[in-house]
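Quick notes on the structure that follows.
Heads up, one of the protein chains got dropped from this complex, but the rest are sitting where they should.
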Amino acid sequence: MSILVGNDTRLLVQGITGREGTFHTTQMVEYGTNVVSGVTPGGLGKEVAGVPVYNTVADAVSETGANTSIIYVPARFAPDAIYEAVDAGIHFVICITEGIPINDMVPVYRYVRERGARLLGPNCPGAITPGEAKVGIMPGFIHQPGRIGLVSRSGTLTYEVVDALTRAGLGQSSAVGIGGDPVIGTSFVDVLSLFQDDPDTDAMVIIGEIGGSDEEAAAAFIRERVTKPVVGFIAGQTAPPGKRMGHAGAIISGGTGSAADKIAALEAANVRVARAPFEVPELVRSALASA
Amino acid sequence: MSILVGNDTRLLVQGITGREGTFHTTQMVEYGTNVVSGVTPGGLGKEVAGVPVYNTVADAVSETGANTSIIYVPARFAPDAIYEAVDAGIHFVICITEGIPINDMVPVYRYVRERGARLLGPNCPGAITPGEAKVGIMPGFIHQPGRIGLVSRSGTLTYEVVDALTRAGLGQSSAVGIGGDPVIGTSFVDVLSLFQDDPDTDAMVIIGEIGGSDEEAAAAFIRERVTKPVVGFIAGQTAPPGKRMGHAGAIISGGTGSAADKIAALEAANVRVARAPFEVPELVRSALASA
Amino acid sequence: MDIHEYQAAEILARHGIPVNAGTVATTPAEAEAAARAAGTLVAIKAQVHSGGRGKAGGIKLARTPEEARAAAESIIGLDIRGHVVSKVLVVPGVGIDQEFYLGVVLDRNARQILIMASAEGGVEIEEVAQTNPEKIIRIHADPDRGVQPFQLRQMAFDLGIPAGKVAGFAAIAGSLFRAFLDEDATLAEINPLIITKEGDWLALDSKMSFDDNALFRHGDFEALRDMAEENATELEARQSGISFVKLDGNIGCIVNGAGLAMATMDAVKMHGGDPANFLDVGGGASADQVAKAFGLVTADPNVRAILINIFGGITRGDVVAQGIREALARVAVSVPIVVRLSGTNAEEGRALLAEAGLTAVDTMDAAAAQVVASAA
Partner (left out) sequence: MDIHEYQAAEILARHGIPVNAGTVATTPAEAEAAARAAGTLVAIKAQVHSGGRGKAGGIKLARTPEEARAAAESIIGLDIRGHVVSKVLVVPGVGIDQEFYLGVVLDRNARQILIMASAEGGVEIEEVAQTNPEKIIRIHADPDRGVQPFQLRQMAFDLGIPAGKVAGFAAIAGSLFRAFLDEDATLAEINPLIITKEGDWLALDSKMSFDDNALFRHGDFEALRDMAEENATELEARQSGISFVKLDGNIGCIVNGAGLAMATMDAVKMHGGDPANFLDVGGGASADQVAKAFGLVTADPNVRAILINIFGGITRGDVVAQGIREALARVAVSVPIVVRLSGTNAEEGRALLAEAGLTAVDTMDAAAAQVVASAA
């Protein structure tokens, strides 16, 4: 296993009998992910893609030894699902759900940390360790096992870069989408730190976007703590200020959060920043060559 | 010092410029308690009984090194006062205030414990180590330094027993009133445990009353962990069931909480139980003699 | 502060809990009219601040308006554990499929709010706790975060509630917990909470009590007070910050502190006397308050002697003595008074009493002995 998910993952799917839960459970099982159980209150006895369903996470954990959970329940019920997972001893929770109110996530974030668990997302595509475990909604077939670690605030843009890497013959150790919500469980810095310590990762790719200051925080961390080569890409270089571009965070306001600022910060931390996704593989190669 | 308060106590008075705060600060200073500062928002620069007043507990702590706080502010403001004391690093908070709603105290209790601090009360008379520090509203002059530790849910009834002990020549190591509210910071068990470990205490007196099951919990603790002699008294032996006698806890309901049950539990733990306060000193003497 | 079943049901309904709404009747005719309006089998339920209504004959079923009148006739005026019934609640009869107990209380030992449920609905929870403690499912609410829906679903599954009814149970339990917090309750209880023959959740009997210390946040609760259920004297006392409970004996007691007051009553009993009341003048009693306490005690015609037992802490002996003197100046007291005064400013107090011709006794025990002798 590289980081976060892998062969040791025993996955539980919360909201498994819902439309998305069922679709992605099938996809994850097909990919080879070890999906051990699912939960839907009142769903005990059902099966989805051969995966047994339980009424509660506690039951699923005690019956199937799940250690990781992925959440597909609607936004109003997602915080409860996260609490339930952590309370049942799940140490890593991936929340795919989008649209969770900020005021609900603030106490959830605190709770997860207090209990020593980790949350990825919400509103994220999940994490994948190619060839071992796909825990999320990303298309598995574009990935290829390898030694490049990838972290991103975005969903499909990540696939774009992964696809480019794979086509260039650069496989991935793990690829992690942290999500674009204002309150997320795992930050760029958290994932970069894991990649830095991961013996299966030789170089990292960080994919950011306009808004907020997460990329600047990542740059500071890279400058101080990261010794492996890092390549970056920032989406929204041509976005006009004051307009919110989909993600809650993707807005340039008051002269901060612009792509130029973020690129400057990353370059100051010795990160090679691509102008477009297709440039990422060649920058990774040259970074590896000069490392 | 015996337990909780003593020569090491550097006392801060919250609500010091109020009527009760002023009266009792004067009393405590006269007793010889080391009252180092007081707090009343906006009171900076004032003095009460020679004690300097600050605007905030944080200021008072940093300026005067207070390590213990006593609270005389009205019920609506008392939870905030407790939070402020604990947040400023006070490790022992005595809350005299009565009438605090239960729903306010439940999170306060959690907070104090989380921070590793101790709360005595609310709605309690405080704690005294005779000859060293009086931190509360008890009349100091009835106490006498000695080796009997006393703990009680009641206020004036404690004085009654202390007075009887002093008259009988039995001085006190410390006397602690834990208060009669449904949610209190320090229980019988907590105090008994401190006395058990206190080298300056030879025997203990526990003064309970009808209602709740704190005395039963104390009895269980005594049976398992206390090796020093213990004498008890339970008020309300003749109280009729179903009537609330002042304290929120003082009601006999559903066949539980009666004085008879509590006395039986204590006697089963080898506690000598007095029928009236005046009997306490002779039971203490005989307990000490046969120990 | 206790309220009636119908008032608790109204509050819980406001919190989104489905309750069996009914009509309050204070006469058999009103009950008959309510039953006629309901047009169905009804239950007639005594509205008193007391448990044990069923066993005492305070709950009856009526198939016709005439039966409802007769039932109300037999219930109104009934004495249930010392509470005389002055009104009944007329509610439609409901077909019960399953019954549960659901309650929220403070767990004093844990210092946390406790949510309890049991499949033994309709039975008093204390009884279940004694006979089948394992049948009670308990959840402690987190002091900061409260209780999460998943915990309440877990409770429902543990109770054996059918899968299709789990979400409904969790919603009701969540609402009951919220009601407990929002209304500063000391008890919020639905017993029984039922699934009807039609498959709906329904709170069939609701009970709430409120934290007296939090009433300042709930000005509207005063309107819920049933003066018929309250002892006017006790209420008047409480408004002066005095705890007063009327008892059956003939020795009036005025004491500072609840614990000492109980110990004083015990001492009176030990000496063969019988206390006429429990009275705690509270901490920091003013002269006015002591005079007030005097008035409360002397208003009881049974009182043959009065024992004043004060151990000064906040309450200062001189202030108490002043109160006694003022009271004696206002009210002519014809029964003997025994005063015991110790603690803060006791000597000054004794001097003031001496001026008024009263001698203070030294110890509580001696005072109790003397007052019993005086009353004999």
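Going in written order, the chains are labelled A, B and C, and every chain counts its residues from 1.
Here, contacts are C-beta pairs under 8 Å (C-beta built on N, C-alpha and C of every residue); 3 or more make two chains touch, one makes a residue touch a chain.
Only a predicted model underlies this, so the values are computations on that prediction, with no experimental measurement involved.
Note that the undisplayed chain, when the full complex is considered, contacts A, B, C.
Seen across the whole complex, the unshown chain contacts subunit C at 144-145. Interface with the hidden chain, as seen from subunit B, comprises residues 41-44, 55-58, 77, 80-81, 83-84, 87, 107, 111. Listed here are the subunit A residues that touch the chain not shown: 20, 24, 75-76, 98-107, 109-110, 125, 137-139, 142, 152-160, 163, 180, 182-184, 207, 209-210, 212-214, 217, 233, 235-240, 242-247, 249-250, 254, 275-278.
In the analysis below, only the chains that are shown with their structure count from here on.
Chain contacts in this assembly form an open path, with each chain touching only its neighbours along a single line. One simple way to say how far apart two chains are is to compare their mean CA positions; for subunit B and subunit C this gives 27 Å.
If you average the CA atoms of subunit A and of subunit B, the two centres end up 53 Å from each other.
Taken residue by residue, subunit A touches two or more other chains at no position, since every residue touches fewer. Touching of two or more other chains is recorded for no residue of subunit C.
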